[in-house]
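Pasting a structure here, questions to come.
Every protein chain except one is present and positioned as in the full complex.
Letters A and B mark the chains as written, and numbering starts fresh at 1 in each.
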Amino acid sequence: MENKTSKLSILLNGIIKENPVLVLLLGTCPALATSSSVANGIGMGLSATAVLICSNMVISLLRNVIPDKVRIPCYIVIIAGFVTVVQFVLQAYVPSLYASLGLFIPLIVVNCVILGRAEAFANKNTVIDSAFDGIGIGLGFTLALGAMGLIRELFGAGTILGFTIIPEQFTVSFFGLAPGGFFVYGILIALLNAATKGKALKAKSFSCGVCPMYSSCNVAEANEEILEKGAAK
Amino acid sequence: MKNNDNAYHNFVKPIVVLVAICFVVTFALAYVYGITAPIIAENTAKAANEARTELLADAKGAFTMYADENSNTDKLVVLEEKKVYATDCYTADNGSGMVVTVKSNSYGGLLTAMIGIDKDGAVTAVKVTAHSDTPGVGTKAQEPGHLAQYKGYNAIGNVEIKADPAINHVSGASISSGAIHKAVCCALEQFKANGGVN
Partner (left out) sequence: MVNLIVIFMAVVLVNNFLLSQFLGICSFLGVSNKLSSSVGMGGAVIFVMFIAELVTWPIQQLLDKFEIGYLQTVVFILVIASLVQFVEMFMKKYLPALQKALGIFLPLITTNCAILGATINAINYGYTYAQSIVYAVGAGVGYLVAMVLFAGVREEKLWDDSLVPTPFKGVPMVLISATILSLSFMGFTGLFQ
């Protein structure tokens, strides 16, 4: 019984408490680029979810085989393999989605959500738990992209999934364009802040701490160095 | 002994594991590619056929390949070496005309245009199907209003758009409209080279 609740909590954790896009601020590139319509946002979300579940499971399975030294390259190759499979499947069976997502399908490889989960969860947990984590985080990602897509498509093009809701003369094309992406993203985070009274967002500003490459990266050190120099002055 | 162990853990094992993973991934991809490749090819062919039908409705969707990049390549017209050339040519089964795909040098690389020509050698429609850059660069000349001018265009006045009295060039968009103009001229040359539609 207790085991079941923990699976559920892993699942919910990814959707709400650790929503990758709105709370952890990961995967911002695809979130902004592919959320110009609901269909694109959800399509991107589900593609990334499929890759995430598969890669989480395989990495968890191989967690005792892969030497620590080459773990990042191994993860990248595994993820890239699954991304290419998703790319083929989309191209063969959903060519219209493939065409509209374009470059951002191969770029799932460098989506920090996926590599981040491999580092933070899959290489420490069992295959089943990792799969649930993949589903939860993936759904959270999809939900966030769908919500952004909904807002941007509704106000930008006046449609939802292609059905006209607002007549064309009342739409604001700004929402569908690049700046609209930043704007809607900002507003959504602010709304989440207001709804949870600032509890949702632990990190008050963008920091490198959530980046999967953080452990091997020296920017944080450099920043500290700069701060120290400033203090010395 | 201990030294050997270290060497194994530090060098041999990481390399072996990484190489093994790469191999497995490569074979898995080759397998999936084998399954999906024919479906993708079919989709592409279907989409191209739909595009041709759009340009030449009279053909009722039935076309036969006359020449493309894999066969009869020598029959394709090259207007300017590596800059303006036909990549494929399909004739309508009912003899109503042909559709030629041309690559032409524009801003930031080659653009791909499809040109429908009826049996009398007059252009039915022009469509830019691929552009080497994202929106905002060289797209003004692709607007339907400009492309509509080519309907009925049947004799090359001049391959340079500014010297051709039949077509108004888009002011401030001379490179991209010039590239499309050359593509149309190349398609008409292809029609001539085929000796019309039999």
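As a convention for this text, contacts are C-beta pairs under 8 Å (C-beta built on N, C-alpha and C of every residue); 3 or more make two chains touch, one makes a residue touch a chain.
Since the model is a prediction, treat every value here as computed from it, not as a measurement.
Asks: Taking the entire complex into account, which one of A:Ala33, A:Val94, A:Ala120 or A:Ile166 touches the absent chain?
Replies: Hidden-chain contact among the options goes to A:Ala33.
Asks: Out of B:Val17, B:Cys89 or B:Leu110, point to the residue that touches the absent chain in the complete complex.
Replies: Of the listed residues, the one touching the omitted chain is B:Leu110.
Asks: Which of A:Ile10, A:Ala80, A:Leu101 or A:Ala157 sits in contact with the chain that's absent?
Replies: A:Ala80
Asks: Touching residues of subunit A against the unshown chain: what are they?
Replies: Given the touch definition above, subunit A has residues 25-26, 28-30, 32-33, 72-73, 76-77, 80-81, 83-84, 87-88, 103, 106-107, 109-112, 115, 174, 177-183, 185-187, 189-191, 193-194, 198, 201, 203-208, 211-213, 216-219, 221-223, 226 touching the missing chain.
Asks: Touching the hidden chain in the full complex, which residues of subunit B are there? Just list them.
Replies: 22, 25-26, 29-30, 33, 105, 107-110, 132-141, 170, 172-173, 175-176
Everything below uses one rule, namely that only the chains that are shown with their structure count from here on.
Asks: Taking each chain's centre as the mean position of its Cα atoms, how many Å separate subunit A from subunit B?
Replies: 34
Asks: Quick one: which bits of subunit B touch subunit A in the complex? Just the residue numbers, please.
Replies: My answer: residues 9-10, 13-15, 17-18, 21-22, 25, 28-29, 32-33, 36, 39-40, 43, 47.
Asks: Touching subunit B in the complex: which residues of subunit A?
Replies: Residues of subunit A touching subunit B: 62, 65-67, 69-70, 73-74, 77-78, 80-81, 84-85, 88-89, 91-93, 95.
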